[in-house]
Every structure is written in structure tokens, then in C-alpha cells.
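A single protein chain has been omitted; all remaining protein chains appear in their positions.
Moving on to chain A:
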Amino acid sequence: MSSIVATIKKAYVSRQFKRRNRSIIGDLSLTVLLGLFGLFSVWPLIFIINNAFKPLNEIFIFPPKLFVMSPTLTNFQDLFIVIGNSWVPMTRYIFNTVFITAIGTLGSVIIGSMAAFPLAKYVFPGSKTMSKLIVYSLMFNGTVTALPNYIIMSKLHMIDTYWALLLPSIGGTLGLFLMMNFMVQVPDALIEAAKIDGAKELTIFWRIMMPLSRSAWITLIILSFQSLWGTTGGGVIFTEKLKPVSYALSQIVNAGIARTGVASAVTLIMLVVPVVVFIISQSNVISTMATSGIKE
């Protein structure tokens, strides 16, 4: 009995302790602030969800309503009809996206972690320079190198192939940077112990680093997935058969006002996939991001 009282007391004290530097007015106003901005953030997404289930007469109703009154799946059925009529079968577009996303993501994880391990854990000629270059490369993005990239890819005969999307994505530095920072905090003692047992770099990489940096490569998978999922292949893929699904869907969206309902169904589908993937992997992503900082 007394132990229960003690526990309750302890819990109360610790709770009070946790709240020591908090005022009620502060708590209240900050919660309101958070709520308002949270609403601002999800409000357009609520639009999208509602529009996707609106029948055509509700979409063009005046004054426009945010919430759907009589939800219907017509827009999704229409989408399937449009898809069924397309010249290149929809399954082909879907295959392209799945293929590009799967290979690109796999490539990023393998090649990224292979490079991250030695850069994070060893000092050797060139390692410092390489790490610095990677940090600097975060300070600008692909848009400034798009032109020479196009020229290089056309010289390598990669334009209009999957490679034009895959290789630049695999060579991206953000994932590698996060991976590197995550691996730095894996205790050196583990590597030393393995070395004493006679393990070479490759063994240490495969048997120790990879299992221990699981949440880092899950994060890398997510980031790579997010960037490849939305790609339209614009500018580098011209053959209709090789275009990804988001291109096909954007064509449907652009088909004009008659397709407004279908367009909102498309937007919802494109939105739901990355969000669901993020929900599943959130805890892993957060624990990787904890080590994401730029060290001094």
C-alpha cells in the first residue's frame, strides 16, 4: 500500500518537475498557435480528399463547399475508364514507376552505405576532402547543374532510358550524408573488436555496420522513394512507353475542366502513397534525423 502511495507521489513530483518552467497562459497560447498552423497545413489536403469523393454536380456547385455532401466513388471509376482507354496501357506506366523507384532506391541504399561506411569510420588519404565535398554539395541543388547534366547524359547515350533518372538519383548526396552521420555514432569499440577477431573492412561493413544502421537505410529508402515516386521524367524521358505513372496521371489532370473530378482522384492517389510510406517508417526516420547535424 505504502509503495503505491510512494509511486503516485513520485509520479506527481516528476510530472511537476517536468512542468516546472511552464506557465498555463504560455501553454494555452502556444497550443492555440500550433492548432492554427496545423490547420493551415492540412486544410488544403482536406480539400483534396473531399474533392476526390465529390460527384460532378458538387464540384461545380456555387458557392463552393469544402466538405462533400454525398460521397461517391464515381471519380475513381472514371479514372479507371480513362486508364482503360489510354494508348499505352496503364500497367506499363505503373511498371515504369515501380521499376525506377525499386532500382533507384536499392542502388541508393547499396552504393550510399558502401561509401558512407569508410567515410564515417576511417581516416585515409582523400577521406576528409570527400566528406567536405559532400557537405558543400548540399549547399546547391540539381537545378543549377541540369544543363551540363543533360549534355553529359546525351553523350553517354542515356537520354530516353531509365538510366537518366536512376544514376543522378543514386549519385545524390543527401542520403549519403545522413547515412554517414548515423554511422559515425556506431561505437568504434565494435569495429576494433571485430578487427581483433580478424575481420576485414568488407566483413565489418556487412556484418556490423549494416545491421546497426538499419534505421539510416530505411530513411534513405524513404527519401529516395519520395523523390522517385513523383518524378515525371520530364526533359530526359521522351518515349511514351518509358514514362512513369505520375506523368500519365498529370496528362489526365491537364485534360481540362471535364476531368476535374478524375484529377482530384489522381491527386489523392499520388498523395496517399508517400504519406502512408512515411507513417510506416516514421520512427526510423526520426532516429536517423537525430544524427543528421553538420558537425563543427
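The working rule: a contact is a pair of C-beta atoms (placed from the backbone, for glycine too) under 8 Å apart; a residue touches a chain by one contact, two chains touch by 3 or more; residues count from 1.
Here is the rule we go by: contacts and distances are computed from a predicted model.
Its UniProt record calls the unshown chain "ABC transporter permease", which is the correct pick from "NADH-quinone oxidoreductase subunit I", "Deoxyribose-phosphate aldolase", "ATP synthase epsilon chain" or "ABC transporter permease". The omitted chain makes contact with chain A at the following residues, 17, 20-23, 26, 30-31, 33-34, 37-38, 40-42, 44-45, 47-48, 51, 60, 62-64, 66, 111-112, 114-115, 117-119, 122-125, 127, 130, 133-134, 136-141, 143-149, 151-152, 167-168, 170-171, 173-174, 176, 200-202, 205, 223, 226, 229-230, 235, 246, 250, 253, 267, 270-271, 274-275, 278-279, 282-283, 285-290, 292-296.
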